[in-house]
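Here the complex is missing a single protein chain, while all its other protein chains stay put.
All chains are identified by letter, namely A and B, in their written order; residue positions are counted from 1 within each chain.
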Amino acid sequence: MTEELDAGMLATEIAEHPDALSAPYGGGELGRGRRRKEDAKLVTGQTNWTDNITLPGLLHMAVLRSPMAHARIVSVDVSAALEMPGVIAAYSGADLAAEDGALPCAWPVTPDMVHPDHKPLAVDEVRHVGDGVAVVIARDRYTAADALEAISVEYDQLPAVVDMEAALAEGSPLVHSDKGTNKCFTWPFAAGDDYEATRAKADVVVTRRFRQQRVLPTAMEPRGVVVAPIAAADEYTVYSATQIPHILRVMLALVTGIGEHKIRVIAPDVGGGFGSKLNVYAEEVLALVVARKLGRPIKWTESRSEGYQATIHGRDQIQDIEVSATKDGKLLGLKVELLADMGAYLQLVTPGVPILGAFMFPSIYKMDSYTFSCTGVFTTKTPTDAYRGAGRPEATYAIERIMDELAAELGMDPLELRRRNWIKHEEFPFDSICGLTYDSGNYEAATAKAEQMFDMTALRREQAERRERKDPIQLGIGISTFTEMCGLAPSRVLGSLSYGAGGWEAAQIRMLPTGKVEVVSGATPHGQGHHTSWSQIVADALGVPFEDVEVITGDTDSSPKGMDTYGSRSLVVGGVAIHKATGKVIEKARRIAAHLLEAAEGDVEFHGGTFSVKGSPEAKLSIQEIALATFAAHNLPDGMEPTLDSDYVYDPENFSFPHGTHLCAVEIDTETGFTKIRKYVCVDDIGKIINPVIVEGQVHGGLAQGIAQALYEEAIYDAEGNLTTGTMVDYLIPSAADLPHFDTGRTETPATSNPLGVKGVGEAGTIASTPAVVNAVVDALRPFGINDIDMPASPERVWRLLHPGGQRREASGTVAYGGVSTSTTSGGAA
Amino acid sequence: MIPAQFDYVAPTSVADAVAALSEAGEDAKVLAGGQSLIPVLRLRLSYPSVLVDLRRVSELRGVREDGNELVIGAMTRHADVITDPLVRQYAALVAEAAGTVADPAVRHRGTFGGALAHADPAGDLAAVALALDAQLVAEGPGGRRSIAAADFFVDYLQTALSPDEVLVEVRLPKLEGQWGVHYEKFNRTAQAWAIVGVAAAVRQENGSIVDARVGLTNMSSTPVRASAVEAALRGTSADGRSIAAAAEHAAEGTNAPSDLAGASDYREHLARILTRRAVSAAAGV
Partner (left out) sequence: MTRVSMKVDGVVYEDDVEPRRLLTHHLRDGLGRVGTPIGCDTSNCGACTVLIGGESVKSCSVLAVQADGEEITTIQGLSDGDWHPVQKAFQQHHGLQCGYCTPGMILATVDLLKNNPSPTEEEVRHGLEGNLCRCTGYQNIVKAVLSAAAEMRGEQPHPGSFRDADDKTGVSA
């Protein structure tokens, strides 16, 4: 799509929403495409990645990892390693067992959840390839790597547990033999009418089994940690490539017994996370424990292939989904049964990920009945945990895929089916069947705009022509209309879900004497551009120059309170906290202005950074002048504290619900099975925006990751529990050459649950794009009698569906779905 | 990850390189561009005692003509092969295939000879060398010998080179005149190894194919020649139907692996499809 059209779309949008560019206080910064403050260091190589940190006397840690999926540790002998020149120490799991605690899981989703002990280093048994067995500490990383090979470990191999269904079967080998089961939990949920009764009224029932393949998050910066101890004082500074310095601090204290007040955690520049750095990892604990033992600074840096075994994986669910509807396409009921692969242990929020998804299967649709259950399963694989979207992409995939299948079953246009069932814009606020209150949305507007950008009519015509002439290149069109719950979250809601922490975020505004402003935020960025967006919020509210604002994040000394960055929460919670903190500054400054201008407080107006007296425009003071006056404190109202600084801790009152419509056209080479994205259009409604440049970037990146799950990426384990896609050679991350140009648009329906009207954008692209692409692939293949494909839709998978038993299927020439039936249809290649 | 320790020598002549290899014994490895070897060392999949780096052996670099042959020095980098005017004139198939190897940065370091001596059946250049009846010239303690490409690739990552031999140059018969060429590579992402690749060269006279060379990438533990396709092409008219019929023989005599990138039956299918496409493109059909 041409740039000119994009520009036109945006121009239209701005004309339609002039308020998008106005600010609550009229500062004019909101909605402005500021270039990022972060970039100067990043484009010149002056970044402070964790592995860049070097300290006097720094030692390097390396972790010996299990080559087996499951084995009893008979013995670990580190003596030969200790004899090597330059090796300072080496420890087995048993050596550290009394000190290294157990890694936390903060989300016990049910009271009876099986929660196995998770030692940072395995002591008796290893339970996945990559499970840590021993560490060495050496003077440099080369020596440490060599020393690992000098450690001898004797294993007594146990059977791997790779398949979730087999793991639940009677007699399966157990991942944790002391627990007596591979089942972690079953979490049921039901809402609305009785499901079976509703189903009995249906004309059509469609069932499918979808697989959410396991994926590797692959933030470009591998993980790393540096611990600097002051041993004599039992004080520690922990630098970690983490998304969650604040949570990490609490957890490190709890795990190691070191006083929380004696631990400072710094997240330096962090190179991406996508959920993979939303955790408390073994190496963080080990580096701290070893630094404490040795009184020397310790560094550990992950290699990529090591990370593929030791950093959490994403997705990995089997989704059995059933939808029932009337013959004219009214949804009646939805039933979802999930199996969710926990991997070998529970990491920070492992069991909670599928539960977050539970509320999103009904998505934007109205229905009478919804029933859900999820069973978490242990396997001898790397633990799963939050990966961009965390539960919501999985749910959105399942509902959007089965909506297309239902449309096919009904012989109905898939967009029309969605229209008949989605919540209409005049129905907001709307209580979803799950009990969530969707505060705002306009699915009609986003869809209409997407259709226009996509040119659906022309593409459908071309599709029909290609089908007609049996062109080897077939065209498919996929739709995904989605919503998500962002801005995690109201603390009381999290509490009701047994999550271990709150959902608030902290902000502080510090007015410096020279009029510059420091903003402290508990939301910790790793690529999202917080420093730029937060500066805009503050500059807008206070009427100070954008350049005069400095944002401070990621250090528990300078930013002591926070809940960090995940779940598209930074702007919706942290940004709102900052906005509210500016309000407190303004209100106090107004009192000082009134005092200095000798006016009644009610007569003092604030606009564009200046306080003035109603009716006397010459009587005015800028907020920066007031900052200086407050610093001098020569003439403040009686009893007033001489500070303009303010703190605000914001606990959101609701989730936010971004939504959008994504349309994808693919070309499938039916000879090779290769899928090429021909056109991708998305219209996202993320409410009000702070910075359109950053928003656009978030959408692009999200799309890339969602498309990657649809077409390229899959972490594959063999029957022995080996990760066969263990390097970037075999795990296919798409490059610029593999991804299309994206045509993006926006509609803007402000959130009503927060004063900025914002909803969050970090995960939207990832959530929406995967089903859009796979729906397009299936649409292209439907004339061949194909109505599902596993992800990733690799060329070989497409080819196999087109060539069952080696014989090529013939297309029926027209779309192969029949009319209404009362039968239950299930997926696969018919 | 970090390689294990090894010794290192960087001789300045082939003779010295051969001497170094002879002295080091079987655990020595030759370092050309290192683009395959260094990742292998980093993953500690190999523990050579000595690396014999050929970077200072200037006689191994460059392209020249020798009568009816084009001679490519083993240490000539892919980036130089791709842009070399002689290669483009007489061995355009080599230039085209080299342009699909990995990515630009790898092509700045990786060498033509190194890729062939590595003998990965998924590598793009081995099938080309085989299709073009290249002669690979090796030097060892006993002097130089020429090895036909058909004899050079012995098995997966194994060549006819003995541990004390250095691949010196590759001699290719010049293809001129009515030859058309094409390398058709199929992979899932742009920088990935080929699932299957087809190197095709066809010579036409009066609308008929009079000679054809077809080599297949990743269809066996070595590159393979699609001899049945070549035979079927010779003497047929250069039209889509004839080429398609000939391409149906593409999987004959292959022993395609089944791995993460594709099962053998899929590879056999791809070989037929890609052969049709490669030959059609080479023939301008």
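Everything below uses one rule, namely that a residue touches a chain if its C-beta (ideal position, glycine included) is under 8 Å from a C-beta of that chain, and two chains touch if they have at least 3 such contacts.
Just so you know, these numbers come straight off a predicted model, no measurement behind them.
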Touch criterion as defined above, residue of B:E23, B:D66 or B:D103 at the omitted chain: B:D103
Contact residue for the chain not shown (choose from B:V30, B:V57 or B:A79): B:A79
Absent-chain contact - pick from A:A98, A:A719 or A:A736: A:A736
Contacting the left-out chain in the complete assembly, out of A:K201, A:R460, A:K620 or A:H700: A:H700
Candidate in contact with the missing chain, chosen from A:P116, A:G192 or A:G271: A:G271
Residue ranges of chain A at the interface with the undisplayed chain: 3-4, 6-7, 9-11, 14, 21, 31-36, 38-47, 49, 51-52, 54, 140-142, 218-222, 269-272, 274, 303-305, 526-529, 691-698, 700-705, 727-729, 733, 735-739, 741-742, 744, 765
Touching residues on chain B - with respect to the absent chain: 1-8, 10, 31, 34-35, 38-39, 41-43, 51, 53, 55, 79, 102-106, 108-109, 190-191
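Heads up, the rule we're going with is that only the chains that are shown with their structure count from here on.
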Geometric centre distance via CA averages, chain B-chain A, whole Å: 43
Complex contacts: residues of chain B adjacent to chain A: 1-2, 4-5, 39, 43-44, 186, 188-193, 195, 260, 262-263, 265-266, 269-270, 273-274
Residues of chain A that touch chain B when the two form their complex: 141-142, 145-146, 149, 303, 305-306, 671-672, 674, 712, 716, 724-725, 727, 729-730, 732-735, 737-738, 794-796, 799-800, 803, 806
